[in-house]
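One protein chain omitted, others in place.
Let's look at chain A:
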Amino acid sequence: MAFYLALFLTGLANAAALFLVASGLSLIFGVTRIVNFAHGSLYMLGAFIGVTLMQVLPGAVGFWGAILLTGLAVGVIGALVEIVVLRRIYRAPELFQLVATFGVILVIQDLALMIWGAEDRLGPRAPGLRGVWRIFGEPVPKYDIVLIAITPVILLALWYLITRTRLGILVRAATQDREMVGALGVNQAWLFTGVFALGSALAGWGGALQLPKGGADLLMDFNIIGTVFVVVVIGGMGSLPGAFIAAVLISVLNAFGVAFLPQSTLVLMFVVMAAVLIVRPYGLLGREEVAGEHGQVGAPESPIRPYGPRGIVLTAFLLALLASLPGFAEPFVLTLVIDIVVFALFAASLHFILGTGGMVSFGHAAFFGGGAYAAALLVFHTDTPMELAFLFAPLAAGLLALAIGWFCIRLSGVYFAMLTLAFSQLVWSLAFQWRSLTRGDDGLINIWPADWLNGPLPYYYFTLILGVGGILTLRHIIHSPFGYALRAGRDSPRQAEAMGIDVKRVQLVAFALAGMMAGLAGGLFVFSKGSVFPTELEIAKSFDALIVVFLGGVKTLAGGVVGASFLTSVEHWLTRLEYWRLLLGLVIIAVVILMPEGIVGTLRRQALRLRRADEEAPR
């Protein structure tokens, strides 16, 4: 019995940092409508800054002073990020800022690497709290007890701030109606900066507080962000008590999981989340969001049109160029083009649900990696012929998308996004922890194509035909009645329902279709590389696709293709450099700020302006 209590207390203590980070994320989202992906990075910064400060400042006062200062420092960094990057793009489509925050993640990762090095840092013990207290005979670290005591105080302080102070009133008002608050004479820019700073400071405190238990390393940012999203989804977006309850729930669950089911700690969390969401789709204490409010991604103003003669000629020329490429290009160019085509198909499949369907998925890698793993597992365990295994990739990914979609489709906007992310983490944790099946980190290797396809040239054409075929199929569907129905459901779900369209069913089919195409890309990928690792299922992979779609431009399918070519090429050149993440992050942020409509959107606007100038010139 005492053992269970000890486990419970460990869980409670772990909840402190998680709650701090989750509440910060929730607060920022509520006011600015930005899902701050860089929140994990701020947490990581908190840990590193905390370690450094604790080395400088002596004693117990120094320890707690260091934690306090860390939060303030991270708050200032958050404010800087908001002023320098985000403030410039508030008028861009709301989820466009996501891409910017991802750029921030990359920049912070490399800056941390530059400043603190690649070595993990052990956090110092809290002075005066080094030992354990015995509770019913079980040792419980003193620091844990302190954390357990601190967390409710933080919750109360935040609750007081939000419900009882003037700042809190502004924050709540802005959460409900941003424009109205602006109309009432509140300086929105500073309110946003303030809230961003506060949320960042909370993440920083979280990072510093957990130091004596966990330390600091460069993987912390991504490790926590998945868990934080689960907490926010379970608790209910924008609810502080909800975040608290969920943080406790998940942390306690983890503590017990580590003790009893060490092989499935990660999966357990997502199972609980799925269970909660079946009963309460908007989380334990969350309220229903007005659909479309932030699910809409820069609704296109003009109808889509089939390509005119110029577009067709251009596309045909491009395809002819790709087909004749092996005649004169170096082998490494062929490899690069294979990577681009695979990635372009993956991005196009995301664009299909995101651009056409208005469903922003944060977890599309589940289907790319899922398809790759499905084929690889068949080959690895049963020696299935490549052709059959390859077919299995889109099939399995499509079925997976159907299953995951069934849960996610019921929600919309940011809840949908978070849930897809959580599910992709579930798939990732399966690949990562089910070692007997997937070999975990070691990945599945020796997955090569059949003899007739083995070799750079045959596989190049194989990829080209299927990849381009997949993209054109998606394009065709966008212009079909089904594609129109999907768009109708995005533009006005109410009108669509009042017109006999079963919006959710259309969306589910679209989601499964997109999953299938992502799976096809995954199948092409695994046989071109000969191996697959859990990294193909990671959040970063999903983000890559998101970035590509946003960078290229949400409004056209070509955007995804152009974005994929751009990112793959840039990455190809940059990864040779030591601090390539920093550069890539800066490139992404620059594109976001300079071209808020994406590359294709901006080019198109320029072209339109030129054409207009041409027409006006003769007069």
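One rule holds for everything that comes next: contacts are C-beta pairs under 8 Å (C-beta built on N, C-alpha and C of every residue); 3 or more make two chains touch, one makes a residue touch a chain; residues count from 1.
FYI, contacts and distances are computed from a predicted model.
**Student:** Tell me the UniProt name of the left-out chain, picking from "ABC transporter ATP-binding protein", "Heme exporter protein B", "Pyruvate ferredoxin oxidoreductase" or "Cbb3-type cytochrome oxidase assembly protein CcoS".
**Tutor:** Spelling it out: the chain absent from the display is recorded in UniProt as "ABC transporter ATP-binding protein".
**Student:** Using the touch definition up top, pick the residue from A:Asp120, A:Asp177, A:Asp442 or A:Asp502 that touches the left-out chain.
**Tutor:** A:Asp502
**Student:** Of A:Ser324, A:Ser480, A:Ser569 or A:Gln606, which residue touches the hidden chain?
**Tutor:** The missing chain is touched by A:Ser480.
**Student:** When the complex is taken as a whole, what residues of chain A touch the one chain not shown?
**Tutor:** That gives, for chain A, the contact residues 299-304, 306, 476-477, 479-485, 487-488, 490-492, 494-495, 497-502, 506, 509.
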